[in-house]
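First up is the structure itself, then whatever we jot down about it.
This view holds just a subset of the chains, kept in their places.
A and B are the chain letters, set down in written order, and residue numbers restart from 1 in every chain.
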Amino acid sequence: MYDFLNDYNQTVHPNLLKEFVDINNKKLSGYGLDECCDDAINSIKKLLKSPNADIHFMAGGTITNLTTISHILKPYQAVIAAETGHINVHETGAIEATGHKVVTVKTEDGKLTPELIKPVLDYHCDEHMVQPKLVYISNTTELGTLYTKQELKKLYQFCQKHHLYLYLDGARLAMALAAKDNDITFPDLAKYTDAFYIGGTKVGAFAGEALIFNNLSINHDFRFNMKQKGAILAKSWIIAVQFKALMENNLYISLGKHSNDMAEKLKNLFENEGLTFAAKPQSNQLFVNFPNQLAKKIISLYALDNLGQTDPSHICLRFCTSWATQEVEIENFAKQLKALLRK
Amino acid sequence: MYDFLNDYNQTVHPNLLKEFVDINNKKLSGYGLDECCDDAINSIKKLLKSPNADIHFMAGGTITNLTTISHILKPYQAVIAAETGHINVHETGAIEATGHKVVTVKTEDGKLTPELIKPVLDYHCDEHMVQPKLVYISNTTELGTLYTKQELKKLYQFCQKHHLYLYLDGARLAMALAAKDNDITFPDLAKYTDAFYIGGTKVGAFAGEALIFNNLSINHDFRFNMKQKGAILAKSWIIAVQFKALMENNLYISLGKHSNDMAEKLKNLFENEGLTFAAKPQSNQLFVNFPNQLAKKIISLYALDNLGQTDPSHICLRFCTSWATQEVEIENFAKQLKALLRK
């Protein structure tokens, strides 16, 4: 029933579980200042080819976003996001609760570009308006789409030129980096963003995101802000050991690839049946337009995100696969779909 | 080296680890709305004899405190706490960051009483001052002391009479309920507080606190505030299963008792050596006054909280035992102490 509901409906990948069990008899210092955190941080730095990166572990996407963004901005500064951005829609005003406006931009595909941002800068001309200072993007986006390396680079250069910071929400970074159309690497992320986070919760961790500051002019005293926002776990090593495992032997990318592969099977299935997509299918999230009746039948059988009517005769449902999705789940669904269609 | 530093330097009690491993193949709905959360909530309700309690799981004490307190108070209202209260000292202004003043009261033993609170209410007389509306207490307190049932009841009745809410921080509730001098039960907590939390992080959980609202006039829409503060884990069941284990077969109280028992051995040791305490030793935290030279030797051997000079010739060190402290650690320390004293 929860098969395609989301990518966080199973606890933890076996490799991560093993680390979690192994760490259990160790005595460690608290609040992120232990040797396991150091190890995991070093693994990430190596992957990023960025020995000076400043790295912190937190337990979820919303708290990572709110802690980071509230740290970077001054009271009167705002963050620019796509209208579909997670911070704008699905974090219950977490950014505003720290005092900052989210200035939104309408997009076709959930992606920001210099062309979309420039008018926002032009519009915000004086002290009667907030001062946009940070650009928030997600990769993959909330619509499952991807940035190319060229797009990311151009966006970062635009931000540099206009004294904006660029922050990338990597809740589904594994799926982005593992996507067929992707040409971005970990070191690119270190080079072309001021800060970003590597998402663990949706990639086989029981909880955990790794925040990376590449720009060391914006992270001063960050642990103070983390503690204030309740974002430092006493036993931070439980997140660290998971990241150590995720970074080993390309596991992180492999899990992203598996998620995407399972989605591609669904995508082929849907295309074969002549169904269309509300957003370009590039990763593990598919936004599929079903005829109303069919949609209703499907959601009577599966728990799925329902995005409402695309047009009067179609309803859009999200299919989300994960590191734990099994081929047999796809096959079972395929049979069911075909049965529904042949009725 | 970290033997007596704190009560959260080891990951997780075996019973909890077992639950964590067992849950791993289940598919569950996200954000606290799954059957494991329901189960754990029911276990807690049973223990509290409070079928209508409203219960939520969060990952740490600071985020539990800030989410709860910011939910209960209106913008101009304040929380009253002992000067030593965790929210006043060790949460980096987390409460103030949500907009609320912490009004402090000087205490001898870290405990609030009607007599101490009454002058605060008298002083805050009009709209030029904040409006005290919530009383924050900890049990055990930050000094390791305990409330008796009679003290708690009187405090609650005082709060009721003066239209104040009473919130109890139970980071070390296990140690409080398991203490020799304790006469408070779980149902008493349901009866004599408006809200409280059962701490897991310091009692063998890898992370997790269970917040309980007894007063159902102050918890409306609480999940909105939780989400906004980044306090809902996607996989909340990982906290829930730990609480299920902690509530079974009296495990929670047993772990508290073990922590206290280990501390009592230390206490006896210190008393036999003629050392004094900066606060009455009642639970798993001992605040011991050492002659300066001895203190310095000890902290060269053990990582310990150093609370500074009690007087010009004494330094106060905190000894904190836990569910995982082993008797041999006490014995080894005893030998070391005796050796240092005999030198």
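We take it that a contact is a pair of C-beta atoms (placed from the backbone, for glycine too) under 8 Å apart; a residue touches a chain by one contact, two chains touch by 3 or more.
Since we're looking at a predicted model, the values are computed, not measured.
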Per this structure file, total copies of the shared sequence (2 shown): 4
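Throughout what follows, only the chains that are shown with their structure count from here on.
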So if I superpose chain A on chain B by CA, what angle comes out, to the nearest 5°? 180
Once you find the CA centre of chain A and the CA centre of chain B, what distance in Å lies between them? 34
Would you tell me which residues of chain A are touching chain B in their complex? 1-3, 5-6, 8-12, 17, 20-21, 23-30, 59-60, 62-67, 91-94, 97, 201-202, 206-207, 224, 227-235, 237-238, 303
